[in-house]
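The complex appears here minus one protein chain, its other protein chains still in place.
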Amino acid sequence: MSAPSNTILNLPDQSTAQLPRRNFINAEHGLLSWLFTSDHKRIAILYLISITFFFFIGGAFAGLIRLELLTPQPDLVSSDTYNKFFTMHGIIMIFLFLVPSVPATLGNFLIPMMIGARDLAFPKINLLSWYLYVIGGTLTLTALVLGGVDTGWTFTAPLSTHYLNTHVITTAFAIFVAGFSSVFTGLNFIVTIHRMRCPGMTWFRMPLFVWAHYAASILMVLGTPVLAIAMILIVLERLVGIGVFDPTKGGDPLLFQHLFWFYSHPAVYIMILPGMGVISEVVSTFSRKRIFGYTAVAFSSVAIALFGFFVWEHHMFIMGVSNYSALIFSLLTMLVAVPSAIKIFNWCFTLQMGSITFETPMLYAFGFMGLFTIGGLTGVFLGSLGMDIQLTETYFIVAHFHFVMVGGMLMAFLAGVHFWWPKMTGRMYPESLSKLAAVVTFIGFILTFMPQFVLGYLGMPRRYHAYPPEFQVLNVLSTAGATILGIGYLMPMIYLAWSLKYGAIAGNNPWQATGLEWQTQSPPLTENFTEIPIMDHEAYDYDWLEHKTADEVTHVA
Amino acid sequence: MAHEPQHEQHYHDAANVTNPEHASHHIVTPRVYAAVFATLLACTALTVFAADINLGVFNPIIALAIASFKGVIVILFFMHVKYQSRLIKVTVGAGFFMFLVLVTMTLSDYISRAWGLW
Amino acid sequence: MHSAIANPQADQAQQHEHVSLPQHRHHFATPEQQREAGSFGMWLFLLTEIMFFGGLFFAYLLFRNWYYDAFVTASNQLSVPLGAVNTAILITSGFFMALAVWAAEVRKKNLLVLFLVLTTLLGFAFLGIKADEYHEKYEKHHIPGASFDTSQFINPAAYGLSEKPLAPDAAQKTQLFFFLYFAMTGMHALHMVLGLGILFWLMIRAQRGDFSSGYVAPIENFGLYWHFVDIVWIFLFPLLYLINRHPLAH
Partner (left out) sequence: MGISPVLWQFLVKWLNASALFPREASTIAPYMDSLYFFLIAITLVGVFLVAALLVTFSIRYRKAVHPVATQVEGSTLLEATWTIIPLGLFLICFVWGALLYFRIYTPPANSSNIYIVGKQWMWKAEHPGGQHEINALHVPVGQPIQLTMISQDVFHSFSIPEFRIKREVIPGRYSTVWFEATTPGSYHLFCTQYCGTNHSAMIGTITALSPADYKKWTEQSTSGMSLAQNGERIFASMGCNACHSGNAAARGPNLAGVYGSRLRLTSGAEVLVNEAYLRDAILNPSQHVTSGYTPIMPTYQGQISEDGLIDLVEYLKNLNTNDRVQQTLTTSQSGQAAPQASGVVKP
């Protein structure tokens, strides 16, 4: 700590640095060694590749949607095609990207390492879960290739059950299968976190990343099956035509809404909670400081998970639910906003008295905090009953959930990927290029989605193929922003691939972070640790790190 | 065969302080199983019998009470939850709690729909 | 706190040399940890099953309250004796499964195999009776869909039934009952079929002696699954078969 510098980056001497001779990547060779692996780190890499693939497919659809909306006239594609575009964009981004993004890649890779375990509790189920994901993804692509599906990702009955002739059954089945992938991931995490912690790793010594995943896993395990049954009922309704959701036969279309949102609201917490975990790690590391109010942040994750189950009806406020019931759900919605506010302020105050550096993950984390604050507070607009009437089903809601999901979750995902990239691959990404990407992403994002808030209050409905001409200016701005955003996402894709071969050797702990995953070699051994560590300090204990002797590092040269 | 559930030869790993809920294993005897089995059969007979008497609103309540009782003893004895760690007990509870949340919160809509005139 | 590395495996190996089993997976520190993780994982899986059936149970609850008369009449078409016998069969099957877990724990291989066989046979008996009930529904046109026929509910006297006749609009709602009946019992039967498949695999392994040396986790966890399937039926039976069995007194 002599000369003050602007970075904590602590790389080994690059002239002599070498990747560890034995690590999980070179432990075995050949495609089959990957496809039949039970190593959580390799499965995480498999997930990373597959979700990146689906992210760019989903992103391509987003691009096409924005391109169509450049002009008010329905000129680029036909209405049916447009409807299929946004349906595919939604289904792929939500079920195949956002839900598994952080948990299945970073969570899978890091949770066992963070709690000092050799693997997840059920490695084979972990692999099964990846295969289920791939099957789900393949079925979705099948539906796409066969002609697509145009239900919207919400599958609203009776539209999806009686009035459409697209590949609803294939897609519903795809979501059913992908859902079980998510159930098994969540189940694996819960058991691992309960049962596999190393000696000394008490609940309140766990990194907040693990807490956030624990909370998200509870939601996955308890929520997803309800989506599964809703999808089965949709399929049966289409096949047999029996009328559980058909009012002419005595059914109730709102029953589907209840079952669907019972999962799909908690699902947004499944998506955002792991991202919050990433931000906790990043903010702590780059301000060299324990997270302000660790316990509050940990419990707020669990509180979000718990309250998250009690608010689903706010998606149905104008759909003909009982007004009294709407009151209860609106009140509970206000309560669930509080833990998120706690987290934001705790992260802010973690910076206070810190020693802050501004590496790429930190820039993404700042982006997350700003955008998520806007996304979260605009959620309060929608939870407030009267306001919801004007805003729901318009571009306001589109902007709101993109602020939370893209501005929040995707920023967190990129923060996490950059943060742990040296750990996962053993190499550094190019710092200045990635900083540029972070800034480009942020600007592109604001430009894309800010105009949509205005459009929403002006009343432009979502899922519109054509729109009145006075909305054009804002739509053009949004499309322009989307172009910049697209560049912002392509850049990491390219330079991260480049860094696999040409990046600087990272060494064990380039960020001088405190997590157990950083105390071992990069990339780690297949068995993570040569010996099971003993946790004898609190999480984010930078004093411990400073006084740690070299031999405490698990290392095989 | 049967062991007392606590403090016998099963180890408590001093290093593994992370698992205080660590429960020792308990083998349930066939005699207990047989008693539970007999109770279940008796309850089945009882529920069929009770269904044939007209008790008004109490019919479904009694039927569900008997079914719940049967479910609980299956969970406690056949599924060994009685001898399991608190974690497992909480887990089982959480499952039924979430089911009740699904039912009651959804019913809050259905029940009160008719209250207003809209 | 200088020695941050310990070797619990070595410590535990000293304490518990007898627990070293071939089924012990490398990433668990101890077999006990493995066993607890397995059973906890199974319980979490059963939680997802509760929520999965929960959606159907809620749909049933809702429509039963809305269309009570139709549900009563339709429910009276189900055979209580068959349902009760099936309940008894399933409970007995569960009883033998519980005994199988016991046999595995006390390492009695032949008893274990015997109990597994009995469990399986009773499982098949249950499915056989269920299939017979389904067939009867098929013959009476009570399977929801194009061939569904409500005339029996509108004019029961013509079919020699003492039921209260239903108005045509109410009679249509019996289709909802039968849909839920088939969806719930069908989903339950599907779980039974999967369970029977696993039972065969367990029988083969039990015969091989895999579970006679203290390694009982697969038997134990499958037992949890099988009992859960029992519990679902324990609720399905009164809900579907015994809604209101005294129509004349009503």
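Letters A, B and C mark the chains in the order given here, with residues in each chain numbered from 1 onward.
Following the convention adopted for this analysis, a residue touches a chain if its C-beta (ideal position, glycine included) is under 8 Å from a C-beta of that chain, and two chains touch if they have at least 3 such contacts.
Note that the structure is a prediction, hence the values are computed from the model and not measured.
Novice: In the whole complex, not just what's shown, which of A:Arg238, A:Arg290 or A:Lys435 touches the removed chain?
Specialist: A:Arg290
Novice: Which listed residue, A:Leu146, A:Leu239 or A:Leu331, touches the chain dropped from view?
Specialist: Going through A:Leu146, A:Leu239 or A:Leu331 one by one, A:Leu331 is the residue touching the chain not shown.
Novice: Which one, A:Thr37, A:Thr394, A:Ser434 or A:Ser499, makes contact with the chain that was left out?
Specialist: Selected residue, touching the omitted chain: A:Thr394.
Novice: Determine and list the subunit A residues touching the chain excluded from the picture.
Specialist: Residues in contact with the chain left out: 1, 4-8, 74, 79-80, 83, 150, 152, 154, 156, 158-159, 162-164, 247-248, 250, 253-254, 287-290, 292-296, 317-320, 323, 326-327, 330-331, 334-335, 337-338, 341-342, 344-346, 348-349, 351-358, 366, 369-370, 373-374, 377-378, 380-381, 383-390, 392-394, 454, 457-459, 461-470, 472-474, 476, 542-543.
Novice: Please give every residue of subunit C in contact with the chain that is not shown.
Specialist: 67, 69, 151, 154-155, 158, 165-170, 172
We adopt the following convention: only the chains that are shown with their structure count from here on.
Novice: Taking touching chains as linked, do they make an open path (line), a single closed cycle (ring), a hub with spokes (star), an all-linked set (complete), or other?
Specialist: complete
Novice: If you tally contacting C-beta pairs, which pair wins, A-B or B-C?
Specialist: Between the two chain pairs, B-C has more contacting C-beta pairs.
Novice: Find the geometric centre of each of subunit B and subunit C from their Cα atoms only, then give the gap between the two centres in Å, rounded to an integer.
Specialist: 15
Novice: Enumerate the residues of subunit C that touch no fewer than two other chains.
Specialist: Counting only residues that touch two or more other chains, subunit C contributes 6, 8, 29, 33, 36, 40, 44, 47, 50-51, 54-55, 58, 62.
Novice: At least two other chains touched by the same residue of subunit B: list those residues.
Specialist: 15-16, 19, 87, 94-95, 98, 102, 106, 110 - these are the residues of subunit B that touch more than one other chain.
Novice: What does subunit C use to touch subunit A in their complex?
Specialist: 1-9, 25-29, 33, 36-37, 40-41, 44-45, 47-56, 58-59, 62-63, 66-67, 144-145, 172-173, 175-176, 179-180, 183
Novice: State the interface residues of subunit B toward subunit C in the complex, per the touch definition above.
Specialist: 1, 10-11, 13, 15-16, 19, 22-23, 25, 27-30, 33-34, 36-37, 40-41, 44-45, 47-48, 51-54, 59-60, 63-64, 66-67, 70-71, 74-75, 77-80, 84-85, 87-88, 91-92, 94-96, 98-99, 102-103, 106-107, 110
Novice: With touch defined as at the start, can you tell me which subunit C residues reach subunit B in the complex?
Specialist: Touch residues, subunit C against subunit B: 6, 8, 11-12, 15-16, 29-30, 32-33, 35-36, 39-40, 43-44, 46-47, 50-51, 54-55, 57-58, 61-62, 80, 84, 87-88, 91-92, 94-95, 97-99, 101-102, 105-106, 220, 223-224, 227-228, 230-231, 234-235, 237-239, 242-246, 249-250.
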